[in-house]
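Here you go, one structure.
Here the complex is missing one protein chain, while the rest keep their positions.
Order of writing sets the labels: A and B. Residues in every chain begin at 1.
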Amino acid sequence: MTKKGTGLKIAISAILCFFILILAIRQGSVYISLKDLFGIISGHITGKGTPEGIEPMMDSIFWTIRMPRAIMAFLVGGALSVSGACMQALLQNPLASSYTLGVSSGASLGAAIVLILEISIPLLAGFMLPFTGFVFGLITVVLALSLASVIDRNVSNTTVVLIGMILSLFVNGIMNFLSTLYSDHSKQLYLWMMGSFSARGWKHCLILFPVCVVCFAILMLTSRKMDIMSFGDLQAQAMGVDAKKTKLVAIVICSLLTGISVAFTGVIGFVDLAAPHVVRKLFGPSHRIVLPMSFIYGGAFMALCDLISRTVLSPREIPVGAVTALIGAPFFAYVFFASRRKRA
Amino acid sequence: MKKIFAVILTLAMLVSVATGCSAITDLTQQSGVLESVGKDVIGDIDIEIPTKDRAGNDIKVPDKIDKIISMAPSTTQVLIEFGLGDKIVGIDTNSATYIDKLPANVAQFDMMSPDNEAIAALSPDIVFTSGMSSVGGTSPFQSLIDSGVCVADIPSPSSIEGICDDILFIGACVGKNAEAIAYSKGLTLFMSGLEEISASIPEDQVKTVLVMMNVPSAEYPTIYTFGKGTYMNEMLDIIGAKNVFGDQEGWLAVSVEDAIVADPDVILMDCDWLPGAADQVKALEGWENVKAVKNGEVYQISEDLCSRPNHHVGEATLEWAKCIYSKFYSDFTGSLDDIKTDVLEKILG
Partner (left out) sequence: MKIRVKNLSVNYGSSEVLHSVDLEISSGEKVFIGGANGSGKTTLLRALAGIIPHRGEVSIDGREISSIKRKDMAKMIALMPQTNELFFPYTVYETVLLGTYAFSKSILGGISAENIQYAGKCMKDCGVDDLGDRHLDELSGGQLQRVLLARTFAQKAPFLFLDEPGNNLDIKYRAELCDKLNSWTRENTDGSDNTLVAVFHDLEQARRCCTRAVMMKEGSIIFDGDINDGTTPEMLLKIYDFDVASYIDNKLKL
């Protein structure tokens, strides 16, 4: 089933992504030699501590600041791309994204409420904003899907996309209303919405990582169903896939991935749209390959964008969402339309 | 909590608003006449009423000022100390710190989106605004200006000299020239006193300093600080300390990584609104090898004094000096208040 050369392409991609990740970890305000970097990493993993000859400062910077940040960017990029890839197949819409069902609007509303009401629950110390964002994001999606199910028993793709759009706009409206009422917070909210990986540490990675693994595993198990779903609900049902159930479950899983990413880093667009399309161009549409490759490509792309966001105007940072769009959009347009021309 | 956002917002605004208004007004030249302070200059302090505000806009200040609105805490503070607290009819919400020194029925307005109709309804003789309010070239007070109210804009000053000029400007507008000269001259004299000590600090004992206006966290990932071309940088210069971001320009938002790499000898936490900020910084992951943290040289400083650009920055500078170089400045006995009073007495005779 796998075409010749696919294995080689996967291997090259994996190596390339690994290099980008290493580059993202090494590059920044200070540079480190590969030897020292691996010394620091192995020192921490084996518990032996930093090898002699490496300044403790370097250890702090790379192990405590740079690595979790780069890994966080990688995980978020991967999570967003995978969920984007699934949503496009499930909803048969090339413009569907992780955000189609209003995860980002919901999460932003949650964040706005936390910022405005200044709520804090001691138990969630430091995680109040991500937690609320996540919960609101998920509530919005569940609301969108329930509405879609009530209005249209078959939960057709057009209904889902339309309801998602309408609900997103509505929730955005509430948020804009609130942020106008409490304009003190609008700048803060704006910064949060633009997304950033700054000051994300291992504790964030430790939450994101298991969620990514579990959700990704579940989506991988449904990869063949996803292939079939891309032929439309009718054909999917004829081939033995419960289209409605598959759609609802997979969308919730995707929203979980998106929700937790948005909650930790803010709304970063584009990667969920671009990475899957590029991967499909390279590897074909089979989800067994598209999903893992989307994760790798999306992750590497995000790590690269974060690298750019923190180095170009150093010591200032450009919001990473702006970087993904500025770099991604022209590249994506090129990939997408170059292929269109060839086919036409 | 609320304070956090107000401060972050304010800082973020500072970073984004271009600071380009250092046009020297007629007023500054006037004050140049007052080089030496003494009885003999009393005759010269009859400074003309300004025709341009600190941003360079044409203004027409009424002869008699009975109702004042102040839309910046630093201005409100100066007005109160000029003894004009009872003439203030409206303030910005951040000025509410001084509410107990103001008339009970004083109106409060949002600094960013002021209710011009409500302001006009108070029929003020003059409205002092801060450059903070005008973003993107449009003043949110435009309709007020159009309605003929005297709106005097005072953009955020970028130097100590600028602060002095602002005080003189306010004094000239409200007819408190003697006080204004006393405050500004007092500040200048006080600062030169500090400078004398800094000159005695040996080259090899100069310390690098990072002033942080917030504790970085996932929610506020960047650190707000400043580079050259800010009055705070000048404060560090005066006491002989080196700003780690002194090579950058203006108000800054720097990344955590850059702050750690800068490896300052001393960290000053300019954030009263966050109790225990210094301890929080000491406990930050990844900072344990920064010299200031390693040596326990992280201090919380009084934000009220330094973040309001008026004569109180003098006191702030001394506080900073005592944190950074306790050895050199612990014996410093100069008092801004004394100098101020002294100058005022000389002027008034």
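Some notes on this structure:
Keep this in mind: contacts are C-beta pairs under 8 Å (C-beta built on N, C-alpha and C of every residue); 3 or more make two chains touch, one makes a residue touch a chain.
Quick caveat, the model's predicted, so the values are computed rather than measured.
The chain not displayed here makes contact, within the full complex, with A. Here the missing chain is touched by one residue of A:193, A:212, A:228 or A:254, and it is A:228. When the omitted chain is restored, the residue from A:92, A:159 or A:311 that touches it is A:92. Checked against the hidden chain, the listed residues A:55, A:118 or A:242 yield one contact partner: A:242. Even with one chain removed from view, subunit A keeps its contact list with that chain: residues 1, 3, 89, 92, 94, 153-154, 221, 223-225, 227-228, 230-232, 234-235, 237-242, 280, 284-286, 343.
What we mean here is this: only the chains that are shown with their structure count from here on.
On the subunit A side of its complex with subunit B, the touching residues are 28-30, 55-57, 59-61, 63-66, 115, 118, 120, 126, 129-130, 183-185, 187-188, 191-192, 196, 198-201, 204, 264, 310, 314-317. Interface residues of subunit B, counted against subunit A in their complex, comprise 1-2, 5-6, 8-9, 12-13, 110, 112-113, 216-222, 245, 248, 252-261, 263, 285-290.
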